[in-house]
Each structure stands twice: as C-alpha cells, then as structure tokens.
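With one protein chain held back, the other chains of the complex are shown just where they sit.
Labels A, B and C are assigned to the chains in the order they are written; within every chain, residues are numbered from 1.
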Amino acid sequence: MTNELQYKDCIEACHEAADASNICYVSSLKEYDIAMLRDCIVLTRECAEICSFTADAMSRMSPFASDICSICVQICEACAKECEKHAHQHCKDCAEACRRCAEICSNMCCVA
Amino acid sequence: MTNELQYKDCIEACHEAADASNICYVSSLKEYDIAMLRDCIVLTRECAEICSFTADAMSRMSPFASDICSICVQICEACAKECEKHAHQHCKDCAEACRRCAEICSNMCCVA
Amino acid sequence: MTNELQYKDCIEACHEAADASNICYVSSLKEYDIAMLRDCIVLTRECAEICSFTADAMSRMSPFASDICSICVQICEACAKECEKHAHQHCKDCAEACRRCAEICSNMCCVA
Partner (left out) sequence: MTNELQYKDCIEACHEAADASNICYVSSLKEYDIAMLRDCIVLTRECAEICSFTADAMSRMSPFASDICSICVQICEACAKECEKHAHQHCKDCAEACRRCAEICSNMCCVA
C-alpha cells in the first residue's frame, strides 16, 4: 500500500527531473558561454537518461527498482551540484528538480 | 507558446499510457487465463516502450517528435483495441489511457 | 587502452544477451506451456531492458557505467538461472548468452 503510493511519487519526481534536465541541456547548448557549460551538458543528458530509465523500471515493477533508484540518487546529486555553479535560470530549475528527485528516490532505496 | 503547453499535456498522456500498459502487462502475466492474453502481453509491452520513448523525444525537443508521435498513435490504438476484448479491470484501464494518449498525440502530429 | 577494448567486448556481450533475451521472450509467449513460463517472460523482458541500457551507458561513456554493469550482472544471473529450468532451445540459448554477459560485465565493475 505505502509502497505503491511511494512508487507513484517517485516516478513523478523522476519524470520532472528528466524534463528539467532536458530543458537545461537544450538551453545550455544555445548559450553564449557554452564552453563553460561542458560538464553541465554531459551531466544533464546523463541525468535525463538515468531518471527516465528509473521511472520506467518502477513503472514495470522491476525487481531491481531499488538498485536503480540508488544510481538515480547519485546522478541527480552530481547534476544538481554542477548546475548550482551556474547563474542560468534553467540551471537553477534543473538543480531544484534534481535535489527533489534525489531526496524522494533515496527513500525508495530503503523501503523497496 | 501553444506548442509548449501541448507538449506538456502530450508528455503526461504518454507517461500515463506507459504506466497503464505496464500495470496491465504485469497483471496479465499473473492471470489464470494467461494463454488468452498473449497478444495483450505483447502489445502492452510494446506500448509501454513506445510511449516512454515518445515522451523522452518530446522532453528533449527532438526534431523527430512529430514522426515519433504518429507511431505512438498507432501502437496506442492497437493496444486499446486488444485490451477492449478482455474483461479484466487492468485491461479496461489500459484501453482508456491508450485511447486518450492516441487522441492527444494525434493532435501533436499535426501541429508540430 | 585496455579499458576501451574491455568496453567494446562488454557492449557486445550486453547486446547479445539483450537479443537472446528478446528472442526467448517472444518465443515463450508463443509456447503451449506459457503458464509455466511466467517468470521466464518477466525476467527476459527485464534482462533485455537492463542489458540494452547498460550497453547504451557504456557507449556514451557514462560515469555510472560501472554501477550499471553491476545491476546487469545481477539480472543476467537471475535470468540465466530461470531459463536453465526450461527445456526450450530459446531458453538454453538465452541462459548461455546471459551467463557470458554476467561474466564479462563483472570484470567491468572492477576495472571501471
């Protein structure tokens, strides 16, 4: 019961982090200071890929959902940390969504 | 402006259809009449894969989002048509989410 | 240098395990004894999803490739163990490809 609700929240947080990462990724590639945003571009793509895969894994009730969530926590924290270095609004938004996703996913790792 | 809102609705509809397809998939595999649900199992997995990929494509603003949406319409309709043959609640729920996703995605194909 | 070659072998092993899992999945869904193959169907899909994601992660040189490989080892072993219970040729072929992938991926976890 609890788990099913937690899954739903966690899937949603992963989708939101993936979307924010993709928006930040697309926007960074258009910025004048693109050369300063290399790590941001690498990590936002990586974060979008892993968050989306994590949401899919929970959606199909994968027996490995908990392990996958724990990787998701790591990439979300790495991506947020990088995005927090930059002043662009898309970086701030991405950092916020990733911090939130990391927090919700880290609960998942323990209960699942 | 309009497009961005439509994207958001369409991404959400794809996620909902993917989730409903996965729930129907997992539940069908546990049913007593599994032998009657072969096509349902094939199509719900296929639908989950394509809906998730379609949502990802829109999320990263793929230049091929419109073409991908048009494949999503086809699988959602095929999946709904199959699920409507069965009396299980998870089949009914899946058919409903897929019909809705097909409708919203078909608007995407035209405007994008 | 060594790592790049190891990556290439590991990516290939993941693709082969994913393909064998999908063949086993599709074939199982057509078998007369489908009701005996429920776990096989669940695990071959799961294995195909995770192997493909693992290959993609190595292909884009993900900083999380090693962690993802370690999940790949687990699902490949679980899938092989289940497939070894069944007499179908597609199950035997799948088990073999998964055992091989698990072995190669487990080297990856240590070196990466």
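Here, a contact is a pair of C-beta atoms (placed from the backbone, for glycine too) under 8 Å apart; a residue touches a chain by one contact, two chains touch by 3 or more.
Here the structure is a predicted model, which means the values were calculated and not measured.
Taking every chain of the complex into account, the omitted one touches A, B, C.
Touching the chain that is not shown, out of B:10, B:23, B:55 or B:68: B:68 (per the contact rule at the top).
Interface note: of C:15, C:38, C:81 or C:100, the residue touching the hidden chain in the full complex is C:15. Within chain B, the residues in touch with the undisplayed chain are 45-46, 49-50, 53, 56-57, 60, 62-64, 67-68, 71, 74-75, 78. Residues touching the missing chain, restricted to chain C, are 11, 15, 18-19, 22, 25-26, 48, 52, 55-56, 59-61 (touch as defined at the top). In the full complex, the hidden chain is touched by chain A at residues 26, 29-30, 34-35, 38, 41-42, 45.
Rule of thumb we're sticking to: only the chains that are shown with their structure count from here on.
Each chain gets a centre from the mean of its Cα atoms; for chain A and chain B, those two points are 23 Å apart.
Per-chain CA centroids place chain B at a distance of 26 Å from chain C.
Chain contacts: chain A has residues 56, 60 touching two or more partner chains.
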